[in-house]
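A single protein chain has been omitted; all remaining protein chains appear in their positions.
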Amino acid sequence: MDIGLIGLGKMGGNMRERLRRAGHAVVGYDRNPDVSDVASLEELVEKLPSPKVVWVMVPAGDPTRETVEALSDLLGAGDVVVDGGNSRWTDDLIHAELLEKKQIGYVDCGVSGGVWGLENGYALMYGGSAEDVAKVQPAFVALKPEATDLGDFGAVHAGKVGAGHFSKMVHNGIEYAIMQSYAEGWELLEKVDLVDNVTEVFRSWREGTVIRSWLLDLLVAALDETPNLEGIAGYADDSGEGRWTVEAGIENAVATPAITAALFARFVSRQDDSPAMKAVAAMRNQFGGHAMKTEPPAGGDVAPD
Amino acid sequence: MDIGLIGLGKMGGNMRERLRRAGHAVVGYDRNPDVSDVASLEELVEKLPSPKVVWVMVPAGDPTRETVEALSDLLGAGDVVVDGGNSRWTDDLIHAELLEKKQIGYVDCGVSGGVWGLENGYALMYGGSAEDVAKVQPAFVALKPEATDLGDFGAVHAGKVGAGHFSKMVHNGIEYAIMQSYAEGWELLEKVDLVDNVTEVFRSWREGTVIRSWLLDLLVAALDETPNLEGIAGYADDSGEGRWTVEAGIENAVATPAITAALFARFVSRQDDSPAMKAVAAMRNQFGGHAMKTEPPAGGDVAPD
Amino acid sequence: MDIGLIGLGKMGGNMRERLRRAGHAVVGYDRNPDVSDVASLEELVEKLPSPKVVWVMVPAGDPTRETVEALSDLLGAGDVVVDGGNSRWTDDLIHAELLEKKQIGYVDCGVSGGVWGLENGYALMYGGSAEDVAKVQPAFVALKPEATDLGDFGAVHAGKVGAGHFSKMVHNGIEYAIMQSYAEGWELLEKVDLVDNVTEVFRSWREGTVIRSWLLDLLVAALDETPNLEGIAGYADDSGEGRWTVEAGIENAVATPAITAALFARFVSRQDDSPAMKAVAAMRNQFGGHAMKTEPPAGGDVAPD
Partner (left out) sequence: MDIGLIGLGKMGGNMRERLRRAGHAVVGYDRNPDVSDVASLEELVEKLPSPKVVWVMVPAGDPTRETVEALSDLLGAGDVVVDGGNSRWTDDLIHAELLEKKQIGYVDCGVSGGVWGLENGYALMYGGSAEDVAKVQPAFVALKPEATDLGDFGAVHAGKVGAGHFSKMVHNGIEYAIMQSYAEGWELLEKVDLVDNVTEVFRSWREGTVIRSWLLDLLVAALDETPNLEGIAGYADDSGEGRWTVEAGIENAVATPAITAALFARFVSRQDDSPAMKAVAAMRNQFGGHAMKTEPPAGGDVAPD
């Protein structure tokens, strides 16, 4: 099929390559002329046959919003815009409504796969009408992982507009919590003297255990590259999706304690000092005469409270 | 090799079978004469050549303790006892000391694999001296999963006595948290109208995603067997190992919020009614005149606090 | 001063009474003519001298929005609207902007005190310009608790528009977590055999301890009224403010694990069965042949994982 692709960064650039390898005609546009196939959105749109399918792969928020707005002026009835970026699902509802006024279709697509996607395929979760999805289907087929002996996985029409990004958001929330799970286990094993080689313990878990997974494989790879993770800062950013998952849980009265624990651990990891713990230290000092900064209680004394 | 195996239940019985398939001579003993190869522990010990290796596969706590004590009377210098059950690692220290008085070696071995172990092999984490471990090595090799293209995993000499069960304990703690991670995501996806087919979303995640894992495969299998998990009670027991992991974290000042969240969710799942929430309801009623059981605030009223 | 008060439910009705006891001239309006002083908003506005001060005390969301919109048509430059309901602070920004177009001032005020407020006074946290706040000041003085030997507390000009409801929101978040704190302790003490009279333990804490508080007093009162809280359902609703506090934390990358724990406990308390725990049970069953509903493992068997 013919497809326009806007945003040719680390993700978009690889996706263009994977689509082309599958025989599709991709017209790519990026603000950076060194990687762009065309000089403008207008040119991109012109080059596509109707019904035109344009895949947007730019950062969530304003960049995506502006691109969708620009496309609503350039495209027409029967065309389809796909947002493959990390947009919040609530943005999808706005984008779909905006495009619907011009009878332009809209499909939201959560894309997972990271730097491994080019070779292994991208996991895709998409939402939209059956009709709109059908127009994009050949691209989904090209981008998704190939079927294996185990079956044909990696792509799903999750539901209505928004369902793709919502599913991808939940995927990332789960991902946060699974990473936190391994991380807690790793810290505990590292802390005790009993266990001599924590990396080998983790490596052994790659087969036969209940917790074997791709994230485990990655952690072992990281431990092989950087024994004991020496020199890596205990600092983790968070994309919006972990936050949105917890917020979606709250809106729906669904408790997400493990996902939230993972999110909060990242928040705290980025603080030089914890304001909350300053307050705790200050209260302790008030009632107990606890040393503010930490000596153990003196010899024969009972620490008050 | 020749090996004695005590406890021929679901786990022990399958392990005997896998050892025999690998050509080892297993003398099995169980209280249940229908499955036992010998009539008594004495007979089991007699049938083994020296140095005798006896693998204990009975429930943790008293049954294991009593078996180890009985073996300390029956075995002699140079023999080795392996505890392959779900013992707490602190028990290993006691067992090793007890046996050491008779110069009997001791290896603790955490075993993972469940009902899949017979065919796929068991993941093994063991602790003990190099000398003792060497005597059991052929059995470990037979029980562990076979090497694959990816490598040779599934067995590790984790460290000193106790390190095997400690590692297995942490494995289970991680397992709790990973299960909780998927479970939270599943509940959230099920709750919203946006997503039409949650099972298909989970199935799609089996390839190309960051969160693909064996537990995910199992959850999809469960969803296929029981659509929407209808009829399954939201009730989860906990073996000791999740509790011990959190306790080990506490003793070592290691925060384990995701693992703890998973453990607490199980505790709460087993309560018909939450005493803590009775107390919360009672306090709310005192200050706010909140209805104890749940009507929304009346029409034009502002709910106090 | 003269003041209009819209919404005469449990909170508003008592506030009218407290304002009148302090000598203020209150014109109250409610949809319910039995408690209303006037027949319409128009009449309420007419009866007030300029600059008119109108206090809105109706449910958050649409009712407050509609009332503020109606007032924006009826009031004029120099008048002030106070929103004393449980609005989300983000609504305040919208309300203030809407009224500013007509040069009508806006003050948001979080009100705490519940059914005790009439006699003891209401705690007030308000936000807005110094000029607008000054016009409402006599009402704040009348509504707040009287000064005691300890000092003059209970009212604060917290900051800009929104700061009042934001502070009240955080107050409620803290309240959730404190209630949860006592509730956890109560459940634990009730659970163990060691402690004979849990109510007396809690009562004793009312003096000399670090955890003495008004909420503790209320819990003791509840235990006196309902020994062991027998018959009270372990079920707690949540107003929006706990949710908003966690969401505000997430937006600001501030970890709020105790407040979140309290919120999630309420969510779970309202479920007949936990979908998440159904998923956990289903996964356990897949790998371990764990009984789905709960028998302990059979006699001599080692539970797999």
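Should a chain be cited, it is by its letter among A, B and C, assigned in written order, with residues numbered from 1 in that chain.
The rule we apply is simple: contacts are C-beta pairs under 8 Å (C-beta built on N, C-alpha and C of every residue); 3 or more make two chains touch, one makes a residue touch a chain.
All values derive from a computational prediction rather than experimental measurement.
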Among the chains in view, which touch the chain not shown? A, B, C
Out of C:28, C:85 or C:154, which touches the unshown chain? C:154
Of the listed residues C:85, C:114 or C:234, which contacts the missing chain in the full complex? C:114
When the complex is taken as a whole, what residues of subunit A touch the one chain not shown? 7, 9-12, 30-32, 57-60, 63, 84-86, 112-117, 172, 175, 179-180, 182-184, 186-187, 190-191, 215, 218-219, 221-223, 226, 229, 232-237, 239, 257, 262, 265-266, 268-269, 271, 273-290, 292-294, 297-305
Write the list of subunit C residues that the hidden chain touches. 89, 112-114, 117, 120-125, 127, 144-145, 148, 150-151, 153-160, 162-163, 166-167, 170-175, 177-178, 180-182, 184-185, 187-189, 191-192, 194-197, 200-201, 203-216, 245, 248-249, 252, 254-262, 264-265
Against the chain that's been left off, what residues of subunit B make contact? List them. 210, 243, 246-247, 250-251, 253-257, 260-261, 263-265, 267-268, 270, 276, 287, 305
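Here is the rule we go by: only the chains that are shown with their structure count from here on.
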Tell me which chain's centre, taken as the mean of its C-alpha atoms, is farthest from subunit C. B
Chain occupying the most central position, where position means C-alpha average: A
Using the average of all C-alpha atoms in each chain as its centre, how far is it in Å between subunit A and subunit C? 35
Centre-to-centre distance between subunit B and subunit A (centres being mean Cα positions), rounded to whole Å: 31
Junction residues of subunit C - those touching two or more other chains: 257, 265, 268, 276, 287, 305
